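Here the complex is missing a single protein chain, while all its other protein chains stay put.
Let's turn to subunit A:
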Amino acid sequence: MSAPNSDYDPVEVTPLRADEVERMRDAALAAIAAADSVEALKQVKIDHVGDRSPLALANREIGALPPQARKEAGQRVGQARGAVNKALAERTAQVEAAEFDRRLAEEAVDVTVPVDMEPVGARHPLTTIQDHVADIFVAMGWEIAEGPEVEAEWLNFDALNLGPDHPARTMMDTFWVAPAEAAMVLRTHTSPVQARTMLTRKPPIYIACPGRVFRTDEPDATHAPVFHQVEGLAIDEGLSMAHLKGTLDHLATAIYGEGTTTRFRPSYFPFTEPSAEVDLLCYVCRNDPAQVADCPTCRGEGWVEWGGCGVVNPRVLIACGVDPERYSGFAFGMGLDRTITSRYDIADLRDLWDGDIRFTEPFGIGL
């Protein structure tokens, strides 16, 4: 640095000459513009903005100027430095942004790789359908009742008007608990739950009982010794077959969709009188004349068998402590396994019971 010298002609201090300051500024701006990385900008900063940069050195020379010249030189150098700093800041932001974008671009992944590292569970469709059916009843104001699976003979049969010599009893293919004197069975239907409810609650009663039941069928493509049912029971004043029909129509619609009606055929069950079998309008072809003939679900019938039902036999009411003079009721029952196999076109019933994970997994946590 030159010593302050008021005698100096400012023109004689080369770095402070206007053209020289302009040149230094332009050189700095050119270097900034040329820098294309944060690294390069760092060097540019050292070279053109740092303490040893020409403009910084020139700035220091201002003090050597005579006072009358300092202002102008100071302004000239200050403007140049300001322009350089501004350009540097702008260029730095630009380069940093570009580098950030480049880094993100480099971090791109292949989103199509398998991402299922965590185990995924699933619920068995027979569980889900029982829940679903229970919800339909609960929405109607009904409640869900339960009972034991190993059941007293009296509750599985006698209380339901199936006396010891009743031909229908032998038709049930019952598993008997040993020894026979124990008088216990694996329940052949969920009807003992209905009996238990009537035995312990006062009418009006509106209950549904989904659950597991047992028959001595060797497992094959269409049989299983264990299957699932839902039964319903309503006991109230003034109930009739018409209310039974209304309830079944509602249930059919809730499970199989709008327009799924039901029809009754006379039948026989000891615990109901009159008794009926209930058919469901085929939920595939809807008994449409154009489709019904080739329909695999109903085999051309237009209707599929759904379950059994009827007006509760007053003998059952008496055995269960309900006054048949005051109350009447209706009951119905249908299999749930077939609801699954027919709707999902499952040809072999054993698939429901083998436990192969590929059976349950597609159902996820809901139907």
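Definition applied: a contact is a pair of C-beta atoms (placed from the backbone, for glycine too) under 8 Å apart; a residue touches a chain by one contact, two chains touch by 3 or more; residues count from 1.
Keep this in mind: contacts and distances are computed from a predicted model.
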{"item": "Undepicted complex member, UniProt protein name, chosen from \"Iron-sulfur cluster assembly scaffold protein NifU\", \"Phenylalanine--tRNA ligase beta subunit\", \"ABC transporter ATP-binding protein\" or \"FAD-dependent oxidoreductase\"", "value": "\"Phenylalanine--tRNA ligase beta subunit\""}
{"item": "Option touching the unshown chain, where A:Ala58, A:Val95, A:Ala159 or A:Val213 are the choices", "value": "A:Ala159"}
{"item": "Contact set of subunit A toward the excluded chain (per top definition)", "value": "113-114, 116-124, 126-127, 131, 134, 138, 140-144, 146, 148-155, 158-159, 161, 163-168, 170-171, 175-184, 186, 199, 204, 206, 212, 216, 218-219, 224-226, 234, 236, 238-247, 249-250, 263-268, 273-277, 311, 313-315, 318-321, 328, 352-357, 360-361, 365"}
